[in-house]
Each structure stands twice: as C-alpha cells, then as structure tokens.
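The structure is given below, and queries will be raised subsequently.
A protein chain is absent from this complex, but the other protein chains hold their places.
As written, the chain order gives the labels A, B, C, D and E, with residue 1 at the start of each chain.
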Amino acid sequence: MRPSGRAPDEMRAITIETGFTKHAEGSCLISFGDTRVLCTASVENSVPPWMRNKGRGWVTGEYSMLPRATHTRGSREAARGKQSGRTQEIQRLIGRSLRAVVDLEKLGERQITLDCDVLQADGGTRTASISGAWVALRLAVNSLLASGTLKADPITAKVAAVSCGIHQGTPVLDLDYIEDSNADADANFVLIEGGQIAEAQATAEGATYDEEGLLRLLRLAQMGCGEIFRAQEAAVR
Amino acid sequence: MRPSGRAPDEMRAITIETGFTKHAEGSCLISFGDTRVLCTASVENSVPPWMRNKGRGWVTGEYSMLPRATHTRGSREAARGKQSGRTQEIQRLIGRSLRAVVDLEKLGERQITLDCDVLQADGGTRTASISGAWVALRLAVNSLLASGTLKADPITAKVAAVSCGIHQGTPVLDLDYIEDSNADADANFVLIEGGQIAEAQATAEGATYDEEGLLRLLRLAQMGCGEIFRAQEAAVR
Amino acid sequence: MRPSGRAPDEMRAITIETGFTKHAEGSCLISFGDTRVLCTASVENSVPPWMRNKGRGWVTGEYSMLPRATHTRGSREAARGKQSGRTQEIQRLIGRSLRAVVDLEKLGERQITLDCDVLQADGGTRTASISGAWVALRLAVNSLLASGTLKADPITAKVAAVSCGIHQGTPVLDLDYIEDSNADADANFVLIEGGQIAEAQATAEGATYDEEGLLRLLRLAQMGCGEIFRAQEAAVR
Amino acid sequence: MRPSGRAPDEMRAITIETGFTKHAEGSCLISFGDTRVLCTASVENSVPPWMRNKGRGWVTGEYSMLPRATHTRGSREAARGKQSGRTQEIQRLIGRSLRAVVDLEKLGERQITLDCDVLQADGGTRTASISGAWVALRLAVNSLLASGTLKADPITAKVAAVSCGIHQGTPVLDLDYIEDSNADADANFVLIEGGQIAEAQATAEGATYDEEGLLRLLRLAQMGCGEIFRAQEAAVR
Amino acid sequence: MRPSGRAPDEMRAITIETGFTKHAEGSCLISFGDTRVLCTASVENSVPPWMRNKGRGWVTGEYSMLPRATHTRGSREAARGKQSGRTQEIQRLIGRSLRAVVDLEKLGERQITLDCDVLQADGGTRTASISGAWVALRLAVNSLLASGTLKADPITAKVAAVSCGIHQGTPVLDLDYIEDSNADADANFVLIEGGQIAEAQATAEGATYDEEGLLRLLRLAQMGCGEIFRAQEAAVR
Partner (left out) sequence: MRPSGRAPDEMRAITIETGFTKHAEGSCLISFGDTRVLCTASVENSVPPWMRNKGRGWVTGEYSMLPRATHTRGSREAARGKQSGRTQEIQRLIGRSLRAVVDLEKLGERQITLDCDVLQADGGTRTASISGAWVALRLAVNSLLASGTLKADPITAKVAAVSCGIHQGTPVLDLDYIEDSNADADANFVLIEGGQIAEAQATAEGATYDEEGLLRLLRLAQMGCGEIFRAQEAAVR
C-alpha cells in the first residue's frame, strides 16, 4: 500500500495552467499533485559566444527551488553565492532533455532559456520541470511561428519525464516526498512521444536492483509519460 | 493623464490569496495590479549566533525576482554568485519594516524569515513584498498563538508600504512599471496603521523636489496604505 | 542634553583639506568632527559598456571603511570576498546624489569615479562622503575645464548631505556615533544648494515618527547643509 | 569498425598500479587505455557535523582533471573559483557508487574521502575513477583491519563502472574520446559484483534509443565490469 | 643619476605621525617620500581557532591599496571579490616580519592585527608598511604594558624594511615608482636592529645579478634600515 493510497502505476493529478506569467514568451504552472513548478520560456535573439556564426540555436534550462518550497526552509543559493551540485545536475538534465526534441538548425541563431522555479515541492520536481518546460517551449515557439519569425517548426516531438522507484519492494510510479525519502531505488526517465528514451537514470539507494527491476521501472515510466503527453496536448491545444 | 487611466490617488487592484503554499507557517500571493509576489513566513526555533541567550527573537526578510518576472529576462543571482546591491537594499528594508511592528521580546528566541519572491513584476515589487510579508507573518504568528507556543501576541500593529512619485509634474500613487521608468521622483513609504511612519525614502530621478513635494507624496502614501490595511484585514480575518 | 554638549541644531566642526593625495584628479580629506573620509575623483576617458556611444558620461561612487576605522576592528570586505549590503547601499546613494548635480551630456563619454574611504568613523560617514565627494568632483572638473578637455561646466549646483535623528525625544542634527546608536529615528538628507531635495531617507529605529517629525528633521538638515555648502565653497575657491 | 580497431565488446587495456603515492592510506593509478586516474583514499577519524553522534561513518568522493589532461588546456577550477556542474555531478556519482558497497555502521564514526585526479583523459574518466576508487578504498580498509582499528570489514562487495554507447549504430563498450565525441547515446553503468546495478545513466546525444538499446548497453557493461572486477581482484590480492 | 636626484645610498624623507586614528590601540601614518601608509594595530583577546589553548598569541598583517593610491585607478579588491596574489604575498610578508620580533608566549592568548592601508603609492609600499607596522605594534604593546594587561614586553627588537635595486647598472636604495618600473633587479630586505636578517627577497627583472650584486644590495639595505630604526625610535619615544 502506498502512503497516498495510490495504485503502484497511478500518477498524481496533473494540472497545467498556461500563461501563468505575462512577460515570458511561453509559461505555465505545472502541478504533479502538490509539486508545483513555474516554467517560463524566454527567447533571446542571440546565442552564447561559443556558438556564434554557426547558424544554429541553443536551448538551455535553469532550475531553482524557492527557499520555502520544502518542509523546512533551505537557504537561498543566491545568498550562499553558489548553486549546489544537485541544482546544476538538474539544470543540465533539463537542457539536454529539451534539446532532444529541438532541431537547433531550424531554430536559427537564437537561444531559448527554460526557467523552472519550484514554488512547492513534494517529490518529482525535476520531472515536473521537464514536462512543464516543454509546454512553455511549445507556446514560445508557437508565437515565433505565428509572427513569422520562424518559418518551420523546430520542435520534433513531445518530451516528458517522470520518476519511479522501488518502495517497500514494489515498483511504483511518480513518487511523492514520503515515498522518495524511503525508496530503495530512485529512477528518472525522460521519454519522447513515440517510445524513444532521451535519458534514463536509476540509482540504488538502500538496496541495489537488477536488470529486471530496471525494466519494470522503465515500463511504469512509459505509462506515466503517456498520461503527461495527453496533459501537455490538452494544455497547448 | 496616467498611462493606465487611473486617477492620481488611485491604487491598482489589490488581491491577497492566503495559504498559497502548504509548507510555510504563513503564506500569501499578493498582487498590486500585475505585480505578483509570493510571500512566505518560516519559523525557526533558534536565532542567529550573535543574538543567542538574550531572550529576544528576530525577524528578517529575503527578496528575489524570478529571472523572467520582468520584460526581458535577467540573469539568476544564484548563477552570478552574488546578490545585487538592489536586492540587498530591498531585503534590509523588508526586515526593518516588519521589525517595526514586532515586539521581539514577546517573540522569544525564535526567528521568522519572510521570503518575498516576485513571480511577476510591474512596478512596486518592494512595497507589495512588505505588505504581503505582513500577512504571512500574521498567519504564522496566529498559528504559534493557536498552538500555545506563544502566549502573547508579539505583533503590535499592521504595516504596509506603497510607492508614489512625481510623473509629468503630478504626484501619483502606486506607480506601475511605465510610470516608474519615467518618474521625476520616486518614493517609497512604509507606514504603520494609526498614522506613524516606519520608513520614508524619496529619490529625485530627473528633477529634484522640495518640501512641499515630499509632503504631497506622503499624503498619497497615507491614502494608499489605508486601502492596503483594509485588504490585509480582510485577508487574515 | 546631547552627549557631546552640542545644541540640537549644531553641526560638528567641518574641515576639508583639498589635494590630500597627489595622483587623483581631485581629492580631499573631509572631517565632520571625528569622522574622517578621504574622497578622490578619478576621471576615465571611457564609460561602462552598457553606456557606450550615447554621447553621455557617468558618475559613480564607491565606499569602504578601513578595518580599524571603528571602535572594534571589522573584517576586510576584500578578505571576506564580498561587499556588505550596507556598503552597496551607501555606494548607490553616493552615485545617485552626485549624478543629481551633473549634466551627463556635458560631461561627454567619460566616467568619474568618486572613492570615499573612511579613515575614522564617528557617525555620519555616508553624509560626509557625499559632501566630500562633491569637492573632489568639483576639483576634477575644474582641471578638465582648465585643460580645455571640457568646454562647458557639467556641474549644475552644489550637493551636500547630513544626518539627523530623534534622540531622547529631541530632533538633533549631525549625529555622532553615541547618538546614532541610541536614536529613535535616523534620517539622511541629500540637499541641493537652493533648497531642492535629492534624497530623503528616514527610518524609525526604536519609536516611529509622524509627518511633523519628518518635517522637523528636514528643517534641521536644511540648516546643516547650509553650513556644509559654505565649507565646500571655501574649500574649492 | 571502431576507430581503435577494437571489437564492440572489447575493453581497452586495464592496468592498476597500487601504492602510487606514499601518504594516502590507500592509492592506485588506474588506466583504461590512455585514460589515467590517480585515486587515493584518505581516512579521517571524524565525520561531517551533520552526521555526528550517530555511530555511522561516511564515504565521499572528489574529482578533478588536471588542466592539461585533455587535448586542449582547460582552465583550473581553483582559479575560476568554482567547480563546474560536470565536476560536481561526477563527484556525487563517485560517492554514491562507493557507498553502495560500504556498511556505514561497520565503518564507525570515520570518513573516507576518495580523491580521483585525472592525469590524462581519453574518455571514461568517471568510470575509471569509480573503479580505481574501490581499489584505494579496499587498501585503506585493509590497513584499518590490519591495525585493529576496524574489527569487521565494512566493504560488502566490489563495485566497478564502465561506459558504453551507440556509435554509428552499433552498441560498443568502453568508449575512448573519439567515439565519445560522436556517439548517438552515451551510458555509464555502475555495477556490483554478483549482478546488481548501483547506478544506470543513459543519455541520448544525437539519436534517441529504445528499451532494446538500453538492455544491449547494460549487457555490454556487465561484460566490461566482469573484466574490471578481475583486475581489481588482482590488484588488491 | 637617479631621476629624483638622490645619491645611490640616499633614502627619501621618512616621517612617522603617531596616533593618526583614535580607535586603534596603536597607529601611525608613515611616509617614505610620497608613499604614505596608514598602519594600525588592533588587539583582540582571542586567537584564531587553530591556535587556541596553547598559551601563545599571534601577530598577523593585512594590506590594501586605496583604489586611487596609484597613478591610474585600480579596481577595488572588495568589488572584484578577491584579493590579488600580490596583496596576499605582501600580507604574508608583513605578518612574518613582525612575528620575527615578537615572543608569542609573552604575548599570551591574544592576537594583534596590523592593518597597512596605502593612501598614496610611490614605490616601496610594502617596506613602508612593515616599518610603520612596527611603530603601531610598539604603541599598542606599550598600552598593554601600561594597563598591566601584559607583565613582560613581548617585543624583542625593532624590525624595518627597505627596497633596493639595480637601476641603470647602479645599486640604489629606496626606489621610488619611476626607478622601480625600470629597475633590472628589485630587492626587499627586512632587517632586525642589531644586524640580523629576517627576510631577503631579490628578483631579477630585466637582467639577472650575481653574488656580488646581492651583497651590495644587502649593504644598502643595512644603511637604509639604520635610518628607519632612528625614525622609529623618535616616533615611539
């Protein structure tokens, strides 16, 4: 039995509120249950210096938790003067995941930054971030297409992410904070609509796992991402 | 005529949504028109080292803008590795303003941190932060009173803040971003319910001003804060 | 009765020793009683990148206290690796105050940096800094005019600053360290010769104050700045 | 055909020179072909503050590349003043991987730090680091057992890591730099002797991959780690 | 012929103004010609953590140049966020030099920090700093002896420092900025009254030098330090 009463392959409620902020070219507030992340897409008409004059664009991600997104207040990274290893790891994952579904040549020499700011955390903040970032990116690209700035759509597919883990011996989907704190294994999958994998990361925490365990987690992730793809579709339609 | 069509002494719509996040002891999302700030109050049962064993508590503020709260994306202070002078100035102002209405001895040896994170900016983010922080503080203290942790209420009054300025020769209340960018003088007043001043800051931008100008700005602020006090009262009742 | 025996509207002795250092284009050592600040003006023939090719110049301020300017030694900001919020707040105030009396277009594409280094502190270091910085600036601009580098004088007026406060119920002028530590309200006014206000900042410390209190502080500041204007005039003549 | 002429499931030559430095409690220079990493294990008789008085120890990893370990010189992280996201990600992985085979209670209140410094890089530096760190750890623990400091062996198994990837459509084992730069997918597996998985990370670079691809990479990793386990055994015997 | 017209073994005028600041336990403004350094000694009744409970004290030095002490303005180290290698090298030299004449056991568990802040630079700032720091230290220790805090004098001798160099083939004493910029060799000697050497540093700049050159520089330094010892004696008497 999961602490939340959910079935092992049951996602939390997914909600996506688009246009949550007015300045960004694309934005949404995505919720996986009590985890809520504000995702914005910002378009700049230039690329970082090391990419200039190659006719290609860039997509990157940034991630942060508000200090009191969590049960106990964490110190502010800006005050500490540096981003933690965890933050940097997640930022790199967000950027790689979104670039997996963007044709950077079609994007042209512009950069889109996906800011994922966690307003409230209850497990799965990085997977909600990736899933919401795609929505913000889609909306921003839509407006570039509508204005004629882009002639061809650089987005090749949907991308979504979900966590799974082994909790008290059972593989479960979309862990909340309580499950996450006690899981024997903790995995994050970034999947592309159509069945391909962009990223798989599975870490043993208390107990290790085997090939069979890895496959069972991957199959749960495929179910979860199917549900997220439907929510993304509804949000951007 | 103001760009927004408002009368010189007219505030933007004020909304205060309490309980916006579930982990904080007190929280609200406050809006002054399109300016939206998430304010949370976090209670810790200890004080900073330099205050220990004095039988008194501490109230402090932190402030940040999400990178895309503004028209063009700003870089993240955590990524730059330091907080700007502007951020630090605002943080210090938030802390001082709230401490002006708290009896630190009644609070006992605990610290309350007021985090003000600007989700969307349209002028007046520091004054909305202070006004919302009071609501978050009030809610957090209410729960400490309800649980019996505090025996006597350490909050002595309401505190609110509002900006005013001289725009095209006319003193106006609660500047939005367009007015703020073109004001000849820019002032922020932090007022205490009942008529006292906690803080007055008035800066000449294009043109300087005189004693009469300062008084007219103060009187606008008194009107504006009156309205904020009523919204705070409604929010916490 | 003030600890120093001064009357409520009595400034400390003001001395301004010009040419205190030989390399700077303008310099002075200003004293407000035991508060002593070395102010230098450095002219550079370029402006920061974000201001280039606009035909306008820039005036900026920097501020620091020597570690043992104070009663007990403070750690060196260069050793800590960052400037405190207080330092940054004061630096921003110095820059704004001086820019209030400079026509940046007449200055042309050059930057003048006003360094204010506190050799000894006894209250009022920021106001002495602003008052001395004007003298250093005046001397530097005089040399640019004398050499023909500048054709027209970009300085439009004198600017001076003074602190006031409410000490044991009485509004007093130019607080020294002992008064400053015990004041109920603490204000800094930056005034322009002729009666205009460049900046007013008044903070309640122990007790709050009202409109009448604010006006009384402003009037003391007008008296104090009058005296500083005379000292500045004598120094640069 | 692989650029190196190796078969798809062929590792590069593995060499492990133990006792490479004399001060560390355990050390080795491990080579996977031209990738050479100096691994040292340092024992401290205390744990970080957040772990004290729990009767448990800690194992952590640090990682760095010498500036000219690579084809073109990289700047020194100590000179830049911060560790890159990549470095932090690898450090966290090294620590987690080694902790997967250590019983922290048997270790007692002491910390073992595994420093992995890459002297020369040719692909697979993180996997060589983990594999060599186990040898350094084993040697350090052996000396703690020999001296009677530890009564029971806290190491529960061997751990090793290897990279695999899809190169020109073919899954290959132990990528060198040339292959790594052109791989469609890049994976790192951390395996425990006996068949369990401690960590699986697979990232699509150019093309994405599917479940079948993930399994084929895992099977190559199992072959590669088998070979590393034998080299580790020979080194520590 | 030296640019200044001085004889090869002629020092610049030395002046030492004691009591330049009122808060420090000892202070002086020392000038070697146009080089002017404010030296203060601050006594703290504790030592750094790594020295505690050993019954010994510590003497340390800090050094900084005001931004416009030099011909062209340098950026402020506090603003850059770190101290330069040059600053750190000089700080370490100041501390070592003063510790060479202090019996740390007689000092007891207290620390004296010697702050050397260069108000104006014209060559030889580090040697003026060391020479002035001794005066500040002597005055601070005198007051500790006078108050009975110290029973026995921990200062064992005078210490002074001077620069020498080879300028256009001629060994010269006490280089000013113009000479220093063109010297073939640049040396700093820290000497103890009575003839012993605390520190010798001689660096070839354009041309290298030989044993004979090193000895000639040392003899010039002995002459120069003799003169500084007399100035120190006069200042503290």
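Simple rule for what comes next: contacts are C-beta pairs under 8 Å (C-beta built on N, C-alpha and C of every residue); 3 or more make two chains touch, one makes a residue touch a chain.
For clarity, every value in this text was computed on a predicted model and none was experimentally measured.
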Partner chains on view for the chain not depicted: D, E
From D:11, D:24 or D:59, residue that would touch the chain that is not displayed: D:24
Residue of D:15, D:70, D:142 or D:222 touching the missing chain in the full complex: D:70
Absent chain, residues of chain D that touch it: 20-24, 27, 34, 38, 40, 42, 44, 62, 64, 66-73, 76-79, 81-83, 87, 113, 115, 117, 119-121
Residues of chain E in contact with the chain not shown: 82, 84-86, 88-89, 91-92, 96, 100, 192, 195-204, 208-211, 213-215, 218
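Keep this in mind: only the chains that are shown with their structure count from here on.
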Farthest chain (mean CA position) relative to chain C: D
Between chain C and chain D, centroid-to-centroid distance (C-alpha), Å: 59
Distance from the mean Cα position of chain C to that of chain A, given in whole angstrom: 50
Multi-chain contact residues (two or more partners), chain B: 81-82
Touch-based graph of the chains, sorted into line, ring, star, complete or other: line
Contact pairs between chains, per stated definition: A-B, A-D, B-C, C-E
